[in-house]
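Shown here: the complex without one of its protein chains, the others still in place.
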Amino acid sequence: MTILRMGYVQARVTDLGKARDHDAITLPLYPTAEEDGELYFKGWDEWDHHSLVLEQGGVGAVKFGFKVEKVADLDGIEARAQAFGDCTVTRMSAGENREVSDGVRVHLPCIDHTFEFYHSMTAVGLEVGTHNPDAFPRHLVGIGAPMLDHALVIGEDIDTAARFFMEVTNFYTTERAQTDLSDNPTTIAYWLSSMQKVHDIALLRGQNGKLHHFAFQTRDWNDILHAADIFAMDDVPIDVGPTRHGITRGETFAGGYTSYRDRPTVIWTADQLAKGIFYHAREIKESFTTVYT
Amino acid sequence: MTILRMGYVQARVTDLGKARDHDAITLPLYPTAEEDGELYFKGWDEWDHHSLVLEQGGVGAVKFGFKVEKVADLDGIEARAQAFGDCTVTRMSAGENREVSDGVRVHLPCIDHTFEFYHSMTAVGLEVGTHNPDAFPRHLVGIGAPMLDHALVIGEDIDTAARFFMEVTNFYTTERAQTDLSDNPTTIAYWLSSMQKVHDIALLRGQNGKLHHFAFQTRDWNDILHAADIFAMDDVPIDVGPTRHGITRGETFAGGYTSYRDRPTVIWTADQLAKGIFYHAREIKESFTTVYT
Amino acid sequence: MTILRMGYVQARVTDLGKARDHDAITLPLYPTAEEDGELYFKGWDEWDHHSLVLEQGGVGAVKFGFKVEKVADLDGIEARAQAFGDCTVTRMSAGENREVSDGVRVHLPCIDHTFEFYHSMTAVGLEVGTHNPDAFPRHLVGIGAPMLDHALVIGEDIDTAARFFMEVTNFYTTERAQTDLSDNPTTIAYWLSSMQKVHDIALLRGQNGKLHHFAFQTRDWNDILHAADIFAMDDVPIDVGPTRHGITRGETFAGGYTSYRDRPTVIWTADQLAKGIFYHAREIKESFTTVYT
Partner (left out) sequence: MTILRMGYVQARVTDLGKARDHDAITLPLYPTAEEDGELYFKGWDEWDHHSLVLEQGGVGAVKFGFKVEKVADLDGIEARAQAFGDCTVTRMSAGENREVSDGVRVHLPCIDHTFEFYHSMTAVGLEVGTHNPDAFPRHLVGIGAPMLDHALVIGEDIDTAARFFMEVTNFYTTERAQTDLSDNPTTIAYWLSSMQKVHDIALLRGQNGKLHHFAFQTRDWNDILHAADIFAMDDVPIDVGPTRHGITRGETFAGGYTSYRDRPTVIWTADQLAKGIFYHAREIKESFTTVYT
């Protein structure tokens, strides 16, 4: 059983108009639908209908959708989630999420987050097509976010949540931050991968139900600079400027290495955590770890 | 059943001393063993004992090793390969390949290449370690090849070989080059992936038993320039300079997109193949497609 | 007396409509005027009215304009050019070149090229303005050529032409290609700088009156890749793909080091010239040195 990817994030924003401008102009993402106060977007290198749904009112994550490879995988997830306990498991119908198939919805009270598993979404095609395609859309202005990449969510009991993702959805731990190297450390954060990405989802110990961030891929370090330039032009506050994360060796929003299930798990200790999170400045910015929504 | 990666390539070289210089100094790779006229190397971001074995005498590929996730996967491969037919399947013992576990060896006469499947190799660890690691080895000079990435092999009947990798090892086709868009085109090349890389192995129609190239990852476009600079300094002929492949959207040796099993397969047609292979120059260099070994 | 820069190039093209598309869409340059079959363009980081004039009919360079710092510099150039001999020197009036001041026109028969010297051009301003400017124009699509950088012109007697630029306009030689390291080598090419650029103009021995190329700056190696991608999308043939020139250490179209008048002159010899021109491929492409216009 393989989770293909985190296929969509649904989030609340206080000002849907401003969010539309940011996403459709600054990033830019491609708007694919708008109705009933909900905006749907996809990246230029995605083929499914959407990867981001924004709704008016409040802030924070509503839910995260994971796409499975085969319809039958849903039965396995449902069965293992019920066996796992510590969560509520319900079936959802096709159409409950616009353009999304039927699936399984799991709420994890240990971190107070909701995850949906589905097997298909209406395909709308790649912006560059599939026949002799160009390297990127010719008239792209701005950063150009190709694809949704991962989310970092926050909760109180991330140990149970990490165990859920490993036992129920077959994720593995690529990196882990913990208090120390003793036999009984407290884990501060888990980075979890389904296949070869440095993380599909990461879990940070903190207040239940909070979202730290979700991120779209950029292609490389140069795109990070370009993105930061565009954000500056469009007056988007940047909490963390271009820098390298020691953890997962990525840069802000992107990058890293190709991971494998047999790769040794990387361990970050609390005393070096600043280096891990902000490889260059080596200080934990209060905003990065507490100003989530 | 999941193939983790192409874990090693064994190749013949006409001058082992020169090859040692190139690999250990120009790339550089880390030499991990040398005996009986065989040299063993690993990239700085690899943890298994080696990913490249060079032996004296002639040129070309001896064989390719694929690492499976679980010991039991070997039984599945053996059974499916025997059912597939058109190949010879033998069990190999631990130690037949230095530091490599027992496994299954398959010879595909349709392209005259040998593939080995194994479940473990002696681990020697990451050069940067696993506890609060640096982003790359501090004293790295030269290009710094982190990890073996893929191979492009040549043979007469690549349709059968592609079917083998899809039916026996569960690969899928990310991109395909074909003569035209008719109902009955001839496939010129297949790019095949196990999980999320744009390709683990690619197959090019041509003379049986030939190797086009195998490639180590580089991190990004800037490393490509750096690599080409170093190659020039060390008088290594570069058949293809820094350029982007349209196919798999990669640059020479590296890069591309994150692939998924449900991503639409990209099709390149013969009339646009030059664009696909050399995105910038748009002409097929004779050397690229015929001067294999 | 200081030449500020090569401020404009006037060139002939066989198809003015295609050239307009290429310059205004692919590069893109900013069109600033069009009349009587002449097109005027500027780069986004230029403040003077234009840096490129295209006229219908034939191919090749019509003339090159160099901007001096002070009006009085023109008298010096006129006097030194007349003393230099081997050239025709005429005064030109304001308006002979649209939006360009009066100046001095010099024809060098030794290479059959025409150079104009002027002290001012109508200013139209930077695209990003001068008050709290952005890093580049927000809605830039494509490569974005900031500024005209240099030209490489061809002629039979480049020794005399190089002496002209050194004695009359105070240029100095940054790099030189010559047949060998004997006491009496033949110079194959000169790279000449007025101040700190690796070259404002370069001279290549060959057929009189021919233009090898003129080039706009790009910002860095990543822009070169982006430019080559865009050229591929717009079906612009690229004679030389992204690569590094050993000579002036630049990449195709751009880059290099900051030069100083006391920097030792770099010497390239004929046997290493291929490395100097195409640092990575180390072979002289026939097209690069002979298919000029």
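Order of writing sets the chain letters: A, B and C. Residues in each chain are counted from 1.
One rule holds for everything that comes next: contacts are C-beta pairs under 8 Å (C-beta built on N, C-alpha and C of every residue); 3 or more make two chains touch, one makes a residue touch a chain.
Every value quoted in this text rests on a predicted model; they were computed, and no experiment measured them.
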Touch criterion as defined above, residue of C:Leu16, C:Met92 or C:Met195 at the omitted chain: C:Met195
Among C:Asp36, C:Asp183 or C:Asp262, the residue in touch with the chain that has been omitted: C:Asp262
Where the unshown chain meets subunit B, residue by residue: 134-136, 138-141, 220, 222, 229-230, 232-234
Hidden partner chain, residues of subunit C it touches: 2, 4-5, 45, 47, 67, 69, 123, 125-126, 130-135, 146-147, 181, 195-197, 217, 220-222, 244, 246, 249, 257-258, 260-269, 272, 275-276, 279
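Basically, only the chains that are shown with their structure count from here on.
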Whole-Å gap separating subunit A and subunit C, where each centre is the average of the chain's CA atoms: 48
Interchain centroid distance [CA atoms averaged], subunit B/subunit C, Å: 44
Separation of subunit A from subunit B, taking each centre as the mean of its C-alpha atoms, in whole Å: 30
Contacts with 2+ other chains: residues of subunit A: 134-135, 220, 222
